[in-house]
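Quick notes on the structure that follows.
Missing here is one protein chain; the remaining ones are kept as they sit in the complex.
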Amino acid sequence: MASEQQIKEQVQPFDQSSKDRAEQVLAGNVRAASRLITEAQNGHAAARDVLTYLYPHCGQAHLIGVTGPPGVGKSTLVSALICELRRREMTVGVVAVDPSSPFSGGAVLGDRDRMEGFSRDRDVFIRSLASRGASGGLCAVANDAVDVLDAMGKDVVLIETVGVGQSEVEIAQIANTVILTLVPGYGDSLQAMKAGVMEIADILVVNKADTPGADGAVNDLRSMDYYQAVPRGDEMWQVPILKTNARRGEGVDELVSEVFRQIEFAGKTGWKEARQKARRTRQFVDMLTSRIRSDFTDSMDKDVRVTALIQKIESMETDPYTACAEILEKFRAAYK
Amino acid sequence: MSDNTIKVLLAKKKIDVHGRGSKLITRELRDAGMEVVYFRFGTVDDIVNAAVQEDVDVVAVSIMTSGQLHIAENLIPKLKENDMTDVIVIFGGTIPPVDFEPMEKMGVHRTFPAGLPGGVVADYIKENVGKLNLA
Partner (left out) sequence: MSESKHSEKFDQALAAWEKGRERYKDKLRPNNTLSGIPLKTVYTQDDVQDSDLDEMPGVYPYTRGLYPDGYALTPWMQQMVFGYGTIEETRKKMEDMVAEGMEGYFGHHVFNVVYDIPCMYGIDADHPEAEGNLGQCGVHMSTGDDYDELVRDWELETSNISMITGDNCLPALALLVAAAERRGKDAKSLRGNSMNWYPRIAVQDVPSWEPKWGYALAVDLIKWATHNAPAWNHTNIFMYGLSEAGATPVQELAYGLAWGKSIIDAGLEAGLDPDAFIGRLGFQIGCTQNLFEEVAKFRAHRRMWAKLCKDAGCKKPSNMHGRVHVHTNGYILTQQQILNNNARITLQALAAVLGGVQSVHTCSYDEATSIPTEESHRVALRTQQILMWESGVRNVADPLAGSYYVESLTDEMEAKAWEIFDEIEANGGYRKGLESGEIKRAIDNSSWEIKQNINSGKQVVVGLNKFQSESLDELEPFRVDMAIEKKARKRLEDYKARRDQSAVDAALEDVARACQALKDGTGDLMPALIDAARAGATNGEMMVPMREAFGWFVSE
């Protein structure tokens, strides 16, 4: 089903320019990194080559996810986090994901707007991405960008996503620390959260601390006693509840300290390892299934065996279930 | 790269006032299938920095209270300095037509007057992306 050309692309030895490009990214070249992220997002084979070279250099950066419902001030919080991390002399990458319009395919990427004041800072790299209705969810979109910034040498990579679709849950599949942001006063903040979302939080933040009800919200959340289980030992991570006023940078110092406390804990208990393993496994499976899928759908029209089957389905001579089993049988035979 | 989504950076100059027009253009471009990195106010440095990090195809500057010549003069060289040459640069807003030509000489590909029918800017971008740049 794959064309000869496609097979060639897949198994050809990596060419020199990919290596050079990777070197540029590793050296911190912003333009090279930025272009690479674009190509990766567009699914270019050349980008995959470069990413292969970069992969051994990934895993150093602390990956911190920031998510929550719209309107809680995530971008402002990310901006405050950048300030605090810079104060602690860490270099920062940011991947901010916004949903694409299901109608036009376009998007307004407005997170960067809140992150003012970093344009002269060589050590802050902010990249906005549109979800492009990615069938693999957030991970398909953000994984590569995160890896590029990681390989570039950023100490911390912040991943920001709005709580649309399943993106809050998906962020937990990339980030090692997930900060779930809420605000008081938008109805019961607990009710506002979709089922299952609270479980992804490693740290809960109540932002807009100057709003009446902020303390109440913090107390409510504390009384829920959230925990995260970890693979080794009988330790658990008690999810801390923090209060911030992101616009004024209040509470952000404590937040960052809590983040690093969680990172340390995750390292000691094997939690981080487990999460990273899960991420890469998932990335591998997603990528594989996605590429098989697109390879198949790309060549579907030209493959007489497939078109014949589809005609049979249409004329009721066979059905989708049987047809599927037939093809799968052939794949399995070939794979052996 | 015609099947790839077009990415646009749209900024009002810093400092400026309200931007009814830039909000409308942003929405129109989104509805035409483009990804618009929209930030409300940016200095030339902010704009260049964002253009590089976001790897945009188009840099669009919205002007309401003059300054177009001063900004164009600084923006184009800075984009080139930062190796952002495969990009279309457009300006729009309250800009007198007599300035269109001087701006073109500075490297701005097109200046749009206010109030144009929706789609004019989107069409221009679609027609020219990949063809125009800041050589």
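Order of writing sets the labels: A and B. Residues in every chain begin at 1.
By our rule, contacts are C-beta pairs under 8 Å (C-beta built on N, C-alpha and C of every residue); 3 or more make two chains touch, one makes a residue touch a chain.
Computed from a predicted model, the values in this text were never measured in an experiment.
Colleague: Using the document's definition of touch, tell me which of B:Asn4, B:Thr43 or B:Asn133 contacts the absent chain.
Modeller: B:Thr43
Colleague: Taking the entire complex into account, which one of B:Asn4, B:Ser66, B:Asn82 or B:Asn128 touches the absent chain?
Modeller: If we include the chain that is not displayed, B:Ser66 is the one touching it.
Colleague: For the chain not shown, which residue from A:Arg122, A:Arg232 or A:Arg248 touches it across the whole complex?
Modeller: Spelled out, the listed residue whose C-beta touches the missing chain is A:Arg248.
Colleague: Residues on chain B that touch the omitted chain in the whole complex?
Modeller: Residues 13-20, 23-24, 27-28, 40, 43, 65-67, 70-71, 94-98, 113-119 of chain B touch the chain absent from view.
Colleague: Provide the residue numbers of chain A that touch the chain removed from this figure.
Modeller: So the residues of chain A touching the missing chain come out as 71, 113, 210, 247-248.
Everything that follows uses one rule, which is that only the chains that are shown with their structure count from here on.
Colleague: CA centre of chain A versus CA centre of chain B: separation in Å?
Modeller: Computed from C-alpha means, the inter-chain centre distance equals 29 Å.
Colleague: Show me the residue ranges of chain B that touch chain A in the complex, using the header's touch definition.
Modeller: 1, 4-5, 7, 26-27, 29-40, 42-43, 45-46, 48-50, 52-55, 82-84
Colleague: Help me check something: in the complex, which residues belonging to chain A touch chain B?
Modeller: 30-31, 34-35, 37-38, 42, 100-101, 103-110, 112-113, 116, 118-120, 125-128, 130, 132
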